[in-house]
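A single protein chain has been removed from this complex, and every other one stays in its place.
Labels for the chains are A, B and C, by order of writing; each one numbers its residues from 1.
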Amino acid sequence: MKPTPVGILGATGTVGQRFIQLLQGNPWFEITVLAASDRSVGLPYREACTWRVSADMPAAVRDLVVQPCEPGLDCKVVFSALPAEYAAEIELLMAAAGYAVLSNASSHRMDVDVPLLVPEVNPAHTALISQQRRSRGWERGMIVTNPNCSSTGLVLAIKPLHDAFGVRRMVVTTMQALSGAGYPGVSAMDSLGNVIPFIKSEEDKLASEPLKLLGTLSADGSAIEPAQMRISAACNRVATRDGHLETVSIEFERRPSVEEAIKVLSSFRSEPYALGCPSAVQPPILVRSEPDRPQPLLDRDAGGGMAVTVGRIRPCPVFDLQFVVLSHNTVRGAAGCSILNAELLVAQGWLS
Amino acid sequence: MKPTPVGILGATGTVGQRFIQLLQGNPWFEITVLAASDRSVGLPYREACTWRVSADMPAAVRDLVVQPCEPGLDCKVVFSALPAEYAAEIELLMAAAGYAVLSNASSHRMDVDVPLLVPEVNPAHTALISQQRRSRGWERGMIVTNPNCSSTGLVLAIKPLHDAFGVRRMVVTTMQALSGAGYPGVSAMDSLGNVIPFIKSEEDKLASEPLKLLGTLSADGSAIEPAQMRISAACNRVATRDGHLETVSIEFERRPSVEEAIKVLSSFRSEPYALGCPSAVQPPILVRSEPDRPQPLLDRDAGGGMAVTVGRIRPCPVFDLQFVVLSHNTVRGAAGCSILNAELLVAQGWLS
Amino acid sequence: MKPTPVGILGATGTVGQRFIQLLQGNPWFEITVLAASDRSVGLPYREACTWRVSADMPAAVRDLVVQPCEPGLDCKVVFSALPAEYAAEIELLMAAAGYAVLSNASSHRMDVDVPLLVPEVNPAHTALISQQRRSRGWERGMIVTNPNCSSTGLVLAIKPLHDAFGVRRMVVTTMQALSGAGYPGVSAMDSLGNVIPFIKSEEDKLASEPLKLLGTLSADGSAIEPAQMRISAACNRVATRDGHLETVSIEFERRPSVEEAIKVLSSFRSEPYALGCPSAVQPPILVRSEPDRPQPLLDRDAGGGMAVTVGRIRPCPVFDLQFVVLSHNTVRGAAGCSILNAELLVAQGWLS
Partner (left out) sequence: MKPTPVGILGATGTVGQRFIQLLQGNPWFEITVLAASDRSVGLPYREACTWRVSADMPAAVRDLVVQPCEPGLDCKVVFSALPAEYAAEIELLMAAAGYAVLSNASSHRMDVDVPLLVPEVNPAHTALISQQRRSRGWERGMIVTNPNCSSTGLVLAIKPLHDAFGVRRMVVTTMQALSGAGYPGVSAMDSLGNVIPFIKSEEDKLASEPLKLLGTLSADGSAIEPAQMRISAACNRVATRDGHLETVSIEFERRPSVEEAIKVLSSFRSEPYALGCPSAVQPPILVRSEPDRPQPLLDRDAGGGMAVTVGRIRPCPVFDLQFVVLSHNTVRGAAGCSILNAELLVAQGWLS
């Protein structure tokens, strides 16, 4: 199979760079278009971008000339790493013009006809695309989104537990990495030897996105009925580079033992892996038994950054179970999830 | 009033050094004795100790010759900064020999006849001392303890809310500073750019100590009936120097509004301050209204490190209220609390 | 003596805030004017400024209304914390209008008729002010500058050695703190677990400013003959909050022993201290004998941040002597030096 040509919107930012890095060697996609803001348009990418995610910019993109973020790009699929304030409108324009837009932005995540997708969690939600096209009058275009970086890891860990035991209430505290704030992001003066107990809009996203992700597709595939659960979140920025760590206390419909929880998590199968998606990993959830794991430094790269790690599963004195979950925020929680979403769309036939 | 001579057990360690630092200039106490392990006995303190808590060791203690941790010390009050494994036995020996032992160790905190004391929270619990002397056959000695560093700040913030609205359940996640692990404590290899989601025994202490602190003294003063509440804790070590930050979600008997909670916290009065204790501060609880405070770096030194700071008070989607609390772990949560305990004992006449 | 009213230009930035903090309680000066850019003009300072240098903004300045950085301010002395691009012109305007401008900016430091001043090093260089007024036709105004933060500590440590043994060549490597880059300054993504081996223009300043500072005032007081020495600098940004650490290797006219060097440094007297300047400390240079000092964390606050600390004085296999020097970059190396300059001017009668 010849790789599908893809473009990246917002290619010069941190997430855009991560898209480029993760797409190197992807057998299903090939970057042919890089698009960014006016400031960069017309420049070769090597001049438009200060590359920060590794020592050197991949050779394959150095000489691509940056194009504007608008219809006319020579590809059918675009990954959007745009800031939310630009994404809202540009993504609509691109989708209306027939592009499949795989978006990491928050702008359209909660739109009723837009799939909010984690391929291991709710692969069937792509059925919403038909409804999206009907309701918006689009023939070939689409917008498919991935969740916020702090929601992604949480939802992946919760999914098998929710299926088996029914999550009712959940209290979550996050300790999120610096890369989640982009570049330059957090000032070193605020971060060194400090914790900032606040991340704008993050707690709202963490309280709402999982409900859509774990929701039920209506019989006619036209809507998502959100999951019935309540989530309380406290989000903190800590001095780690990558990897969001979250402490979780959960109340279930039916209280599982620690062993049952471990079994359900460990035996969770990745549907995109079964479908052959190249970015999918099996197992998608690693359960660790050491008393002090997962740690961002040691565990964020599990499964090439695409697996989440759960540890310290134990009874909760207030609810039923407590544990710690870690996922790589810019791989699993951003560009990597978006790429896997695109692979799922290929596997399901949406992009042919 | 002439200052009471005091000794420090475990004077060469981190907490011991902090006792020395905080007692400088205290009008009620004067350090006359420094005691430590065999390795140090007989040496002048300047040679026995690698001073780490500030640039230079205070002149007043440089030439004190280190003595053994056993009866025979020339003072009536000793602060114990001993590790728990030594504290258990030595503190009993000292109390039996007539010393008032103000202990920062965990060994005797939960003994039924030992006051676990935070002077602003449960000053009446010192009545237990009479029972302690009766039950152990001591005439003049006593053991009075202060809680774990992560409990102290939490309990101080909870106290006025519990009095007013009745705490039923509470989910707490801590982000604790490096100094809490002593010296050398945590390896820089484990700490730099990382979070360790585990601190040995900490979650158990946080689940149990507040119940005793917020408990009710029996009518005859001989026992404490623990408070009826459930606490779930998840304790993490982060790369901050001082200041334990905690996120808290609480369910109350009677749900307060955010404004009611702010009012109750802001108007809390310090009884030891009213009694003239020199280390007490008024207000003991600071409520901040900025969206991103308290932060360890900016707020740990509030009230000279003796005040706790509460911020981000907001409704909780799962329970009633959520907030963030910060306290200085080696001042408020260790040596400072122990010194204030001693001051309370003076003010109440226990040390005359 | 009634305190002299002073203003601060660029009052909302990091250095401006440090001026305000350090001037609290200064018996010779009282802040009556805060000036900043258009964005802030007309607002009370508490609204114009996000206070970052301590937990709370001093009460004395909260309600001062921010004024524009131009003549018309109700004071005769202004401290300039302006960025260099604005300082060049505004400082000239202010001085021409009769203000004494004490500047932390680099714009006029190397002007031939502008004193570059560290009061302990070259107090006689204030004589240049007369020449400055003559050459520029100013009656009462003046510009007096303090050096770059990395030059200040170095020059103070070098001064007594240069007087005694004559510095010929010097190789310096700096490890500079984050606060030197202002706020937001360095991105946490660039700083965490990293060193950036480059600070724009810093090596040039370090190679040139000391020559003027250690230079000789001509007989008629109209010019400075720069010192004859060569300095090679390599400047690095490390993950410390405050305190510039510098390794130094020096070749002298006459090679001192380590003991001679220690003696000369330890016995150095502060002239501004002798003159009664309230921000001056004695000794201005601390020599430490521990093998691993000075360290930013432990030693930057020596002498309230106004003393420099020298350690590890040892023979150099290539030149004559090697050592390490530390100074507080935003106190000694910026606002504190500028305030001490103003105090020297008072003591010398220039501001009456």
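Following the convention adopted for this analysis, a residue touches a chain if its C-beta (ideal position, glycine included) is under 8 Å from a C-beta of that chain, and two chains touch if they have at least 3 such contacts.
These numbers were taken from a predicted model, which means no experiment stands behind them.
Enquirer: According to the contact rule at the top, which chains on display are touched by the left-out chain?
Expert: Contacts of the omitted chain with visible chains: A, B, C.
Enquirer: Determine which one of C:L9, C:A105, C:M170 or C:V264 touches the chain that has been left out.
Expert: C:M170
Enquirer: Could you tell which one of A:E120, A:D190, A:D299 or A:D320 touches the chain left off the display?
Expert: Result: among the candidates, A:D299 touches the missing chain.
Enquirer: Of C:V65, C:A96, C:I196 or C:A223, which one is in contact with the hidden chain?
Expert: C:I196
Enquirer: Kindly state which of the options C:Q21, C:S80, C:S103 or C:Q295 is in contact with the chain not pictured.
Expert: C:Q295
Enquirer: Please identify which residue in C:G153, C:G311 or C:G336 touches the non-displayed chain.
Expert: Within the whole complex, the residue contacting the unshown chain is C:G311.
Enquirer: For the chain that got dropped from the picture, name the residues of subunit C it touches.
Expert: 169-171, 173, 175, 190, 193-198, 207, 230-232, 234, 236, 238-241, 245, 247, 249, 291-298, 311-312, 316-319, 322, 324
Enquirer: Name, in rising order, the residues on subunit A that touch the hidden chain in the full complex.
Expert: Against the left-out chain, subunit A lists 52, 54-55, 192-193, 298-299, 301-302.
Enquirer: Take the complete complex as the reference. Which residues in subunit B touch the chain that isn't displayed?
Expert: 52, 178-179, 183-193, 239-241
Keep this in mind: only the chains that are shown with their structure count from here on.
Enquirer: Return the chain whose centre of C-alpha atoms lies at maximal distance from the corresponding centre of subunit A.
Expert: Following the centroid criterion, the farthest chain would be C.
Enquirer: Between subunit A and subunit C, two touching copies, which fits better, same or different residues at the interface, with half of the numbers shared as the threshold?
Expert: Same: most residue numbers at the subunit A-subunit C interface appear in both copies.
Enquirer: Where the centres are mean C-alpha positions, what is the separation of subunit B from subunit C, in Å?
Expert: Taking the average C-alpha coordinate of subunit B and of subunit C, the gap between them is 41 Å.
Enquirer: Could you tell me the distance, in whole angstrom, between the mean C-alpha positions of subunit A and subunit B?
Expert: A distance of 43 Å separates the two centres.
Enquirer: Mind checking the centre-to-centre distance between subunit A and subunit C? Centres are C-alpha means, answer in whole Å.
Expert: Whole-Å distance between the two chain centres: 48.
Enquirer: Would you please write down the residue numbers of subunit A that are in contact with two or more other chains?
Expert: Those would be 190, 193, 239-241.
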